[in-house]
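For reference, the structure I am asking about is given below.
Note that one protein chain of the assembly has been removed; the remaining protein chains are unaltered in position.
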Amino acid sequence: MQERTAIPDSKINSDLLRGLLGTPMWWWVAVIVLALIVGAGVASVAITFNMGLGLWEIHRPIMWGIMIVNFVFWIGISHAGVMISAILRLSYAEWRRPVTRAAEILTVFSLMIAMVHPLIHAGRPWRLAYWFLPYDFPRGIWPSIRSPAVWDPSAIFTYLTGSSLFVLIALIPDMAVARDRTTGWRHYLYSVASLGFRGTPRQWKLQTIAGILLSGLLLPVFVSVHSIVSWDFATMVSVGGWHATIFAPYFVIGAVLSGVSAVVTVMALMRWLFHWEDYIRPEHFDALGRLLIAIAMGWLFFFVLEFFVAIYTKEPAELALREMQLFQWPYNVLFTIFIFAALIIPVPIWVSRKMRRNITVMFITSILVNVGMWLERFIIIIPSLARKQDLTFVWSTYHPSIFEISIVAASFALVGLLLLLFSKVFPLMPLFEQKEGQRFAAQIRVGRRSIPGVVREE
Amino acid sequence: MVQEKKQQKWAMVVDVDRCIGCQACVVACQAENNIPLNTEEIFNQKRAIEWIRIERYWEGEYPNVKARFIPVLCQHCENAPCEPVCPVYATYHNSEGLNVQVYNRCVGTRFCQNNDPYAVRFFNFWEPVWPATLQNQLNPDVTVRSRGIMEKCTFCVQRIRRTTRTAKEQGRELKDGELAPACVQACPTSTLTFGDINDPKSKVAKLAKDKRHYRLLEKLGTEPNVIYLKKVDAHAKATSETH
Amino acid sequence: MPNRRILGLFKEDEAAANAADALRTAGYTDENMEFLTGSPYPEGAFGEHVPAHKLYVFPLIGAVCGFGTALLITIGTQLGFPLVTGGKPILGIPPMMIIMYEGTMLAAIIFTVIGIIFESRLPRFGVGLYDPRIMEGYVGVLVNCAEERLSWVDTLMRQSGAEDVKVEEPLRR
Partner (left out) sequence: MQRPHLRRTSREHELSFAFPDTPAEAGKDILSRHLRLTSRFWKAFWVLLLLFGVGLLGLALRILGGFDDRAAWGYEAALFAYLLTTAQSAPLVSIAMRIVRNHWRRPLARLSEVFAVVGILNLLLFFPLLMTLPPQEGRKSMWFGWPGSPHIYDSLAIIFLVLCGLAILLFTSMPDMAVLREQASGRLKGIARRLSLGWVGSGREWKKLNLGLGYLGALYFILLIGVHALVSMDFAMSLVPGWIDSIFPAFHALSGLQSAVATIIFSMFLMRAIGGYREYFGLDQFWALSKLLLAFSLLWFYFWWSTFWVYWYGRAPSEVSVLKLIMFGPYAVPFFLSFGLNFVVPFGLMLWNVARRSIKWPTIAAASILVGTFFDRIRLYVSAFSVEDVTGHALESIPATHFPDLIDVLIYVGFFSGSILMYMVASKVVPIISMWEVKEWLRLRVVRTFLRTEVAVVAKPE
């Protein structure tokens, strides 16, 4: 990319390890505030376990409330990591370098958070072992693999394991740097974490291949995860609004949209909080903005298809459902906010190069998108249950209770908290990627102009 | 279909034409199956548990409006959408065509209720409590369900078991109409008929062939074992919106 | 005769490459010469052979194992307790495919990671002769040479621009 400034390796190290080696005031403040919110959430979970799900506002036939909405949302966010780092690694995009780690770690944490939701949400959490672990051998009964509720754990477990290992592998060289920079017990800790990495050509070669090979392996998993989550809904023949064949790719691309936006948010925060202006530069936001436009357009295509094919059958239940989504309070308001926040406001802004390079604007739009995408999940999941079938007398509506809301709030706080704690122990930006980027930078002279290029060796 | 011909397959016929909406079946079911009391508060929470319920809707324009009643209970579908989604086999299809619920397996994902088009599965949001005066009225043959699990109509499986056992003890075949779920027994207008639909001579089998017969949400292909008979009047379209 | 390690630290990678050339002409090969860098360099940047590896075998083995296990589990769980649900076949192939897919990928990824660690000869207990400056951008040329040639290599490195040269402690016996 453009305006590349050569930074000596030692400066890169000290800059990017800033989070590990120093603890600014804002860090403590943020951690405490977030911890309080998380605490509130934990408290309401405890109360729910103690007194029963009656505390929530779910009822027949809307048996899944915003807890599941939030589950789907976090699964969506978790698609940021592999999307960014895998796609960009495989396409040798130079501007991936500062982005990858933050994206991957966001994946891991949001996936963990997502995983918790269905467990909290179960009627008898103390019997969850029955759900996805084999039990009761005398009767020889195992989980029913015909159930979407069993595909989910398998997919999420695979994805979580994969992406965590991905992060850890990429961390090894940075751990070596931390090892050489620290002393005392932290030195020992990092020595262990770096597995005695010394930077021989073989180790670097493997490190590079690992990035590409693991990306290639994780990409199909990442597609499968959200597809399988979407099939929780799409395979339900009884819920007209859910039973659409397009759900799998529609959810995946929606997830990518919200995930990449989340990465933009995190990057902006990193740039501001850790003062990494030299590393997270406007052109990175520029590139991400361009990517986001493409994703948003693709998502729009699927969104239109889903909606259109649903109404063009003119089935009464479908029409009733769409009527509810579009025109009935409060869904009409939510729908309007969703479509404006996720599409109509941000995309035209991203079209302008000047706006794409304005970090504040990108920060705000990225948050807007995620507000919109959260509401999208709400709009998909809740009204469809409320207008399940033609049996008008079971139609209903839903508004979340304070307990559900506090748990949702806690989930957001928890991701922030985990990220902050992570930044204390591991560098949020891959050091060696930065150095590599500088080694591999080159210039080509054409006539009077010298054009920035990059060394290519696949 | 899962079971060979000769075996019993329990079914019910609901003659909508006869139903007067007296709710006797609801009360009987409540008493028979230890269903927790549906207080007004629980009703307002839309969490009332009624294994069989009378759905009432108005037909026609004021002044000449007619009240229509349709009893809705678990349809015990052959291809029950609610069964395969359960991760722990808490609900499955047994050899007598019943859609059974195994309470102690249930972990309460509430997936089955989502994929149940008739909304006839019920979740225990609260620990069930009975006033001391009612403690002794509980039916000893029926489990009291704890909080956090799903429950639903069983066609009074406890009665089916008891009657078949006595029949076997007396070494005779089960007679048609000999056994009836509480709701059928309580219905004053004999709207509900229960029996073995695999036995061509049974009342149910005959009624099921009536030209008025239809089943709820047939387009889903769930093949319920509860068959409805249309109202016989000019306003037969009253039920038309349900199929 | 006993061999000892000697590590030359170069600020300029060009200098390191020169030293490597000189050592090669003196008969040292990749077997007893190693380059330590703080970041990836293009392959063969110091004229070293491109290290060969068998990483691609690992995911394949993993995939096979994962697929087999998943197949056993899915078939076993369905036949082990044949309950009819929703009029679906007892042995439903499509649902099995989902689980088997995830199982395959899981094992493939885990094996790949093992492969990466194994192929990059890690974990390595203790870094041996090493210097923190390497991760700060210096290039280290690590030579494993005979006792009496240590001084010769040392001077060679310093001539070709080594900023510092470290020698391994003699192992006492």
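Read from first to last, the chains carry the letters A, B and C; within each, the first residue is number 1.
The definition used in the following text is that a residue touches a chain if its C-beta (ideal position, glycine included) is under 8 Å from a C-beta of that chain, and two chains touch if they have at least 3 such contacts.
Keep in mind that what you see is a predicted model, and the values were worked out from it rather than measured.
Although one chain is omitted from the display, it touches the following shown chains in the full assembly: A, B, C. Only one residue from A:Leu53, A:Leu165, A:Ala234 or A:Leu292 touches the chain missing from this view: A:Ala234. The residue from A:Met51, A:Leu195 or A:Ile246 that touches the chain not shown here is A:Ile246. Residue A:Glu306 is the one among A:Asp278, A:Glu306 or A:Glu323 that touches the chain not shown.
Even with one chain removed from view, chain C keeps its contact list with that chain: residues 13-14, 17, 20-21, 41-50, 56, 86-87, 94. The chain not displayed touches chain A at residues 2, 91, 94, 220, 223, 227, 231, 234-237, 243-249, 301-302, 305-306, 308-310, 312-314, 442, 444, 446, 451-458. Even with one chain removed from view, chain B keeps its contact list with that chain: residues 79, 84, 219-221.
Keep in mind that, in the parts below, only the chains that are shown with their structure count from here on.
A count of C-beta contacts for the chain pairs B-C and A-B puts A-B on top. Averaged C-alpha coordinates put the centre of chain B at 65 Å from the centre of chain C.
Our note on geometry: chain A versus chain B, Cα centroid distance of 44 Å, whole angstroms.
Contact with two or more other chains is made by residues 141, 143-144, 146, 150 of chain A.
In chain B, 81-82, 84, 86, 89 are the positions where the chain touches two or more neighbouring chains simultaneously. Touching chain A in their complex are the following residues of chain B: 45-47, 55, 57, 72, 81-82, 84-89, 105-111, 113-119, 122-127, 146-150, 216-217, 220, 241-242. Looking at the complex, you find that chain A touches chain B at residues 52-54, 58-61, 63-64, 118, 121-124, 127-128, 130-132, 141, 143-144, 146-150, 232, 236-239, 316, 385, 388-394, 396. Remark: chain C residues 34-43, 46, 48, 50-51, 53, 55-56, 59, 74, 76-78, 80-81, 83, 85-86, 88, 92, 95-96, 98-99, 101-103, 105-106, 108-110, 112-113, 116-117, 119-128, 130, 132, 134-137 touch chain A in the complex.
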